[in-house]
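A single protein chain has been removed from this complex, and every other one stays in its place.
By letter and in written order, the chains are A and B; residue numbering begins at 1 in each of them.
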Amino acid sequence: MARYIIKRIFMAAATLFIITFLLFLLVRIMPGNPFPSERMSDEAIAKKRAEMGLDDPVLVQFGHYISDILRTGSFGKGSSLYNGAPISTVLPTAMGNSFRIGGVAILFGVSVGLILGIAAALNRGHFWDVFCTVLSIVGVCIPSYVFMIFLQYFLAYKTTIFPFYFNNRNFLHSAVMPALSLSLFSMSTVARFTRNEMVEVMDSDYVLMAESKGMYGTKLVTRHILRNALIPVVTVIAPLIVDLLTGALVVEKIYGINGIGKLMVDAITGEGIDYNYVLALGILYSAMYIGIMLVLDIVYCLLDPRIRVSDRPKKKKSSAENGEGVQA
Amino acid sequence: MADKILEINNLDITFSTTAGPVHAIRGVNIDLERGETVAVVGESGSGKSVVMKTVMGILAGNAAINRGEILFRYKQDNGETVEVDILKKDKKWIRKNINGRRIAMIFQDPMTSLDPTMTIGKQLMEGMIMHLGITRQEAAERAVRLLEEVGITEPGRRMKQYPHQLSGGMRQRIVIAMAISCNPDLLICDEPTTALDVTIQARILELIKKLQAVHGISVIYITHDLGVVAKVADYVNVMYAGKIVEVGNIEEIFYEPKHPYTWGLLSAMPDLETDDARLYTIPGSPPNLLHEVKGDAFAPRNRYALKIDSIAEPPMFQITKTHFAATWLLDPRAPKVEMPEELKKRVARMLKEADRNGGQL
Partner (left out) sequence: MSKERTSAVPAAPAYVPTDADFAFDTTIDITTDRNYASQGFWKGVFMRFFKSVRAVIGLVIIGIIIILALIGPHMNSYGYSDIQSVTDPETGKEVTARSMPPHVPWLHKLTTGESYDDPFAEETFLFGTDSMGRDLWTRVWYGARVSLLIAFVTIFIDMIIGMSFGLISGFFGGVADAVMQRFVEVANSIPRLVIVGVLATFMPKGIVLVIVALLLTEWIGMSKIARAEMLKIKGQEYIMASRTLGAGNWRIIFIDILPNTIGPIITQMMFSIPTAIFTEAFLSFVGVGIMLPQCSVGSLIEDGFNNITTLPYQIVPPILVLAFLMLAFNFVGDGLREALAPRIEDM
């Protein structure tokens, strides 16, 4: 178990390193000019290039880049090539904004989704089940940004229940719409997945066995059904968070939130591409993605006794206590 | 005096599926006397498990019980014997008073019938705590004794383990321990050995037999394996396409079978002495119960089918006091049909064998 986790962490770190290198390589060697040539003289560009170390071999550049990140936490020479704002100062604020809204959205989406899914499975064929089905269809076929547009149009423009744009000083009130629209997809996915897992578990042999032992009602649901049905739900959360990252791009555009999504959009749609921002955000996004998958993977292992209490380490340590020690 | 513990009368069940209604159980009658062992034999899909799930009140939600009654007689805590129709009781009542406590069930596949996320001990204790009203401490002690009784070594350690850490045979022993943990009157074994290695099968059967004798439990075996039937049963019900087609005590079914389907089952049993190189199989496959059966459901696979078979369903003909079969061949007007030659030889061999073993099949 511990071996597996260590191996998993090592793999994740290695993957992130490879991705960082690939991104760096692509951004550096692909055609394109990091400077607006029409606005700068050739000499100025050459000077700037030398200053930024862009004339060094790519590997040397990469070495500098990595050591900069590891030592000082700054991405690149500490500033964007264009507007001069240091990435290391822009990024934390943007991350804070994005994480707060994303966090609220995922918490809300997952918890409501869980409740809906459980209610649907326990009332198969009745109101909550139908509601859950409709919600999952809506969640699948209406992109979250369409939902956002509707929310904004009706709740902020037609009526003024919520403010049109996000505002950090009025977080609670102005975060409702972005968080709600972001959470729609996670909610519907979690609800549908939970429902299907529950239904499968409810039809399983071991639940029949528990019933034939005389278990019923709440005890049956909490002890046997929920525990087994909810463990796999952990596995759908990772892709949901990734989806959330994508959704955040549009949400931040629509609600004017200064988050990493908006930075990314600005970086790739701005007049000239902001190399360092793309690179820094690319690494950040990949790191978040890999980190989330890693954490959820480990959580899953800890939750499922079939993985947590495996007999394999016992043989290695040749002691019978090991297997039980984990359970204690 | 007959003391019937369970009486299933004219049970009739339809499943609603996406393909249409499936008439899976078409008037089943099964009786079981206290202390006896009855086997229900049939191919997969014949409805054996459905009947037993109905007894346990764990039928799937898409099943509708059209007719019938399941009478169960048991001694209440005050010593009074009562008779209930399980079909008339709600789920909660069945869970509280019947499941686990008076009727317990052993499922086919021990790999899937234990909760993978709960320790053996907890699963074993939860039924006892619920039904016997004992403390956690007492339940744990009892659980250890039960595990010893079903032949599990190091019971203390096993209690803390999860199902995936145990072998199939061991899991089935645990399932059995769970089944007998609350001293039930009736034990239903749904193919208890099918999913196990051949070497373990016999030991599990022995264990159930021993427990039955010690605790005075009546047992219903559901199986397609006539070898199992021969080892354990007093009475045999042969089931085909949702109906009992032949019933009798074990000698009658094995030595004087009357229904062509039973002949087929017996002939299909692998046997060392059969000289015929080919293993006999019953031609065709069981009917699709999505379509209502007209006449005798077995007729399309029956070498001895009569014209009447495709017109009317045969009634149960009585052969002896305990032996009944539903085939038109037993009608006085029907042509005399003897069981096939090959089977006759086999029966003769079985009889000789039984003589040598002192009357044991």
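Just so we're on the same page, a contact is a pair of C-beta atoms (placed from the backbone, for glycine too) under 8 Å apart; a residue touches a chain by one contact, two chains touch by 3 or more.
This structure is a prediction, so every number in the text was calculated from the model and none was measured.
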For the chain not depicted, the shown chains it touches: A, B
Residue of B:V55, B:V219 or B:V247 touching the missing chain in the full complex: B:V247
Contact footprint on chain B, counting only the chain that is left out: 2, 7, 9-10, 15, 17-19, 22, 24, 27, 29, 31, 33, 47, 49-50, 60, 62-63, 235, 244, 247, 283-288, 299-313, 315-316, 318, 321-322, 324, 328, 331, 333-335
Where the unshown chain meets chain A, residue by residue: 11, 15-16, 18-19, 22-23, 26-27, 30-32, 137, 140-143, 145-146, 149, 152-153, 157, 203, 242, 245-246, 249-250, 253-254, 264-265, 267-269, 273, 275, 278, 281-282, 285-286, 289-290, 293
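By definition in this document, only the chains that are shown with their structure count from here on.
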Residues of chain A defined as touching chain B within the complex: 124, 203-217, 219, 223-224, 227-228, 231, 304-306, 309, 311, 320, 323-324, 327
Chain B to chain A touching residues, read off their complex: 53, 56-58, 60-61, 91-92, 95-96, 98-101, 104-105, 107, 109, 112-119, 123, 126-127, 130-131, 157, 160-162, 164-165, 175, 178, 182
